[in-house]
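Here's a structure for you.
Of the protein chains in this complex, one is absent; all others appear in place.
So, chain A:
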Amino acid sequence: MPETDVIPEPALDSAASVTGTGKPVSVTRLRKTYGGVTAVDEVSMEIAAGEFVTFLGSSGSGKTTTLMMIAGFCEPDAGSIVVGGRDVTRLAPQKRGLGFVFQQYLLFPHMTVWDNVAFPLQLRGVSKAEQRRRVGETLEMAGLSAMARRRPRELSGGQQQRVALCRALVYRPPVILMDEPLGALDKKLRDQLQTEIKRIQRELGLTVIYVTHDQEEALVLSDRIAVMRDGRIDQFDTPQELFERPRTPFVADFLGAANFLPGRLEKQTADHTVVRLDTGGLVTARPQAAADGTRVRAAVQPGRLVLCPPGDGFCTGTVETVTYVGTLVRVTVRPVQGADTELVRLELPAGRAPALGERVGLTADPANVSVFPDVLPDAEQGG
């Protein structure tokens, strides 16, 4: 079909799926303000070809605005976007050749499933036979072959989102942008589609930029996660790094719902920092550049706390609640000293649960304790 706007089709053969079709994306000092409010503030990042990157943040963190600027649906006030070596900052969305999956599916209601998936191929002037082959293959991969003749409204939410995924995959765009694609689905379906998205992304070597507010989803899917807050990237790292070495209290709280134990920095060495907690104990943590005597918070994830005999650890307290969550048990401990301190939350293997009211000591590997200057993490209200 001759179209006025044929997009150059990347040379594609069967080998392409092996070598990977993804291209790198580079974002430099991107900025966007809406009526005086800065939605995205100097965001810069380098995304490698074939990488799965997630923008994680609560609503209003600028994650979707950043994605929309990469997509071209929203023009940045400043900064540049380079996809596969080509500067696309001022390019219309249709000239960028990217793929999209939206939360609301946005399938064309007047077309069948087959036509929806064939549409981007028709735009690219792909021959009828080739269309048939590729649409067939893609639907097959998503387990939708039986639905090809149906209209989108005749499908369930999960099926519709799969069609949307097919429509984005079928023309093998170098980068696929996904805006909370699983947000409208129930938990079970979400888990299943997460696995599928991840598998397809790996198999085809696609570059995927994914937006979500669900930290679990981000951890499962991503090679790297950009944790966003107030239009900035707090930390852009692998899930493991984010989890184990959060650079800001916000990241520690948002990803792991960390315990923040207030105290005073007592001593620093090359390998670790020692903090005198307000509850009296001494906790050893990873090194942190701060002057001795300053107010700090020691952050430790609930899953990284270990029980020990009372008096041995950095904190002693009584067990207040014990909640079983499958193979895990969530325990809260009230520190003995310092009556007004917050409860400490733990996650332990189900077999190691203490009894209610039991006196326990708490300890943790210094490598799992981070120290932050004492500013309240903003996420405490909502994250």
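In this text, a residue touches a chain if its C-beta (ideal position, glycine included) is under 8 Å from a C-beta of that chain, and two chains touch if they have at least 3 such contacts; residues count from 1.
The rule is short, and it goes like this: contacts and distances are computed from a predicted model.
Trainee: Report the protein name recorded by UniProt for the chain absent from the figure; options are "Circularly permuted type 2 ATP-grasp protein", "ABC transporter permease", "Succinate dehydrogenase iron-sulfur subunit" or "Spermidine/putrescine import ATP-binding protein PotA".
Mentor: Answer from the record: the omitted chain is "ABC transporter permease".
Trainee: Where the complex has a chain not shown, which of A:F100, A:Y210 or A:F260 is the residue touching it?
Mentor: A:F100
Trainee: Which one touches the absent chain: A:A71, A:V88, A:V274 or A:L348?
Mentor: Reading the full complex, the residue touching the unseen chain is A:A71.
Trainee: Just one of A:K32, A:K63, A:R134 or A:R167 touches the chain that is missing; which is it?
Mentor: A:R167
Trainee: Using the document's definition of touch, tell me which of A:T112, A:S222 or A:T316 contacts the absent chain.
Mentor: Per the contact definition at the top, the residue touching the missing chain is A:T112.
Trainee: On chain A, where is the contact patch with the chain that was removed from view?
Mentor: 3-5, 7, 71-73, 92-95, 97-100, 102, 104, 106, 108-112, 114-115, 119-120, 123-124, 128, 148-149, 167-168, 171
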